[in-house]
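Since the structure comes first, as structure tokens, the remarks are kept for the end.
For this depiction, one protein chain was excluded, whereas all remaining protein chains were kept in their positions.
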Amino acid sequence: MDRLLNFIKKEFLQVFRDRKSLLMLIGLPVVQIVLFGFALTNEIKNAKIVVVDFAKDIGSQQIITKLASSGYFQIKKTLMNHDQIEAAFKEGNVKLAIVFPDHFYEELLHLHSARIEVLADASDPNTATTLVNYITSIINDYDGQLLPSADVPYQITPEIRMLYNPDLKGAPNFVPGVMAMVLLLICVMMTSISIVREKELGTMEVLLVSPVRPIMVIVSKMIPYLVISLVDLASILLLSVYALGLPIRGSIVLLFAISFVFIITALSLGLLISTVTSSQESAMTLSMLSMMLPTTILGGYMFPIENMPVPLQLLSNVVPARWYYIIIKAVMLKGLGFSYIWKETLILSGMAIFFLVVSLRNFKPRLE
Amino acid sequence: MRVLFYILQKEFLQLSRNRAVLRMLFMSPVIQLLILPMAANYEVKNVNLAIVDHDRSSYSQRFVAKVLSSGYFKLADFGSDYNQAFTLIEKDKADIIVEIPAGFERNLLREGNQKLLLAVNAINGVKALMGSGYLNAIIVDFNNELRSELTAPQSLNPLPVIETNPYYWYNPNMTYPWFMVPGILVMLLTLVSGNMASTNIVKEKEIGTIEQINVTPIKKQYFILGKLIPFWVLGIVIFSIGLLVARVVYGIVPLGNLGLLYLFLAIYLFALLGFGLLISTYSETQQQAHSLTFFFVMIFNMMSGLYTPIDSMPHWAQDITYFIPIKYFVEVIRMIVLKGSTFHDILFHLGAVLAMGIVLNTWAIFNYQKTSR
Partner (left out) sequence: MNAVIKADRLTKQFGDFVAVDHISFEINPGEIFGFLGANGAGKTTAMRMLCGLSRPSSGRAEVAGFDAARYPEEIKKHIGYMSQRFSLYGDLTVAENIRFFGGVYGLGRRQIKEKSNELIARLQLQKEAGQLVRSLPLGWKQRLAFSIAILHDPKIVFLDEPTGGVDPLSRKQFWDLIYETADKGITIFVTTHYLDEAEYCDRLSIMVDGRIDVLGSPGELKAKFKVETMEDVFYLFARRAKNTE
């Protein structure tokens, strides 16, 4: 036991002496999450649009004002004719063009119907349909206001309640996901590099030849990073609550307990990677290059998993961040208890055990 | 100048001998490009609905049928208990609850207005947002249908109607791969190049061979250039392979000028590699270089406009993105591939990235000290 403590002490000293790395490992993830919490959102607003107004009458002016003040649109330019529309789209940022025909208001009042042309840049299909939906509902509104007298008959009003996130902020959706991703990537990166480094420098042999059992060597390597990750987690949670205004509706104890499991899983994955790579360069390339995008895209918080082809859905099961994301949402934002997340916890634990076992097996041959 | 030739010879030789890393550099992006875009799909379908119908009238049934036949939604549950529906939301089995109040049909006919409750799981990202948007549209449609049935048809329709028929340009099939594949390719390229550039010089520092370089008369500009050029070539090769995959596997053929795309690529790599080299000059160990690179690359990944729109970000965040090189490339590649934008259209982007490249590389050269203080 003494020897183990010795090992752990040495590991701690090594890690904490590298001030630059330490600062990066503790400070940066936190900065990132706050940044993303404020910046990321799926909502579509401030979309740049162009207007071609042949009518230039009350009708078109009023609608344009409504659009501009809705918060969804930014009127970038008013164009003179149709031909300029294509150029505007090509120039880059314009997402939609709206064209008001000649005598728009007259026709509307006298013929009781008028058309507005809407051209949307469907490069991003969702943005296009969302913007069109916004326009449709704003114009619908306007329609309703046109009637001089009584209310519109037979009105069905949807009452929309946004659960867990009444202000529709991006943070409640993204922070849990990004948190899962950042913690995963950092843990994997930290352990894999630190272990491979010892392999490269040749000091690993020294450790393995010592009377301490291999598993103890491994455990002692992971412990400083476990501590760092927990510090990261605590800072992230603190900032999420106080800077981003996220709630912690569930039990904090449960949150930490399960995060602990997740961190162990992540560290074990890093360990596994270190057993299959022989240089720091490949360890880094593997953890950053091959894990960043899959974790982002298959993690479940950016793209809905149900939309994916089945083989990819299966693949996403392998991404530990995906399960942790569900857990954080459930415990932190929905306030649910363990009974709702036991399955995910079990899966994470299973992964951790699997990674550890395989790593251990890869370690042993070196002694022979 | 001849010295540069020798440096390049050495760098290329070393690169070609690093089998393990080379393999990863080529295979990893290709595999990811093959697999990931199929998952990068924001399409609205399979939004899980829990319907709570307290009315069970012909109207409510009609409404439910209309919603379900739209193709966007899947019925997760149909019942009369809101709490039951809510448990489904807790378990992530339902995204939206639609609650139709008792007496819906009767009250609508009698008093002329009614409410429908939509409870949306607002932490489920795109599904919830888009789903509620579509539901809204369906409700409006349903409303108009009912209204035109109920109000006596008169020769003059008292209610003015503005019709908007949208035309969708540039992505005829409204599919996501066309939108995501180019962006993902750019992201993969950035990961590869950024990673390589930032750790290479540090590796020499760690091994000690950098001293041997510092003690020779090699000018530091040549040294840095000698590191830059091989990765620059590598980046172009990887990008080309990516374009090939995009064409063969996804059928994506750029609408615009390929040469223009490559011009931008060349300048972009210049900036990106400069950035990596700069990080290299500030780090003593590969671990430090990697941590620093990771920090920036994560920001590039999330704030590039690849997944979430930059326009929707708060203004200060949008300002930050002006300093993110990949933001420009994501925009440019989408512009050229999907809309056929021309040189004039991307002038600003080119300029920005060129400026970044010059600043970053100069800074890297300046920061690299052959003689330490």
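By letter and in written order, the chains are A and B; residue numbering begins at 1 in each of them.
Just so we're on the same page, a contact is a pair of C-beta atoms (placed from the backbone, for glycine too) under 8 Å apart; a residue touches a chain by one contact, two chains touch by 3 or more.
Just so it is clear, the structure is predicted and the values come from calculations on it, not from any experiment.
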Subject >> Omitted chain's touching partners, listed by label >> reply: B
Original post:
Just one of B:Val161, B:Ile218 or B:Leu354 touches the chain that is missing; which is it?
Top reply: B:Ile218
Original post:
Out of B:Ser58, B:Asn83 or B:Ser372, which is the one that touches the chain we can't see?
Top reply: B:Ser372
Original post:
Footprint of the hidden chain on chain B, which residues?
Top reply: 2-3, 5-7, 9-10, 13-14, 17-18, 207-209, 211-212, 214-219, 370-373
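The definition used in the following text is that only the chains that are shown with their structure count from here on.
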Original post:
Once bound in the complex, which stretches of chain B touch chain A?
Top reply: 18, 20-21, 24-25, 28-29, 32, 35-36, 38-46, 48, 89-92, 108, 112-127, 129-130, 132-137, 139-140, 142-143, 146-147, 150-151, 156-172, 174-176, 178-179, 184, 187-188, 191-192, 195, 199, 203, 283-288, 290-295, 297-299, 301-303, 307-309, 311-314, 317, 320, 331, 334-335, 338-342, 345-346, 349
**OP:** Can you check the complex and tell me which residues of chain A touch chain B?
**Re:** 18, 20-21, 24-25, 28, 31-32, 35-36, 38-48, 74, 89-93, 95, 108-109, 112-130, 132-133, 135-137, 139-140, 142-143, 146-147, 151-166, 168, 170, 172-173, 176, 178, 182, 185-186, 189, 193-194, 197, 277-282, 284-286, 288-290, 292-294, 296-298, 301-304, 306-309, 312, 315-316, 326, 329-330, 333-334, 336, 340
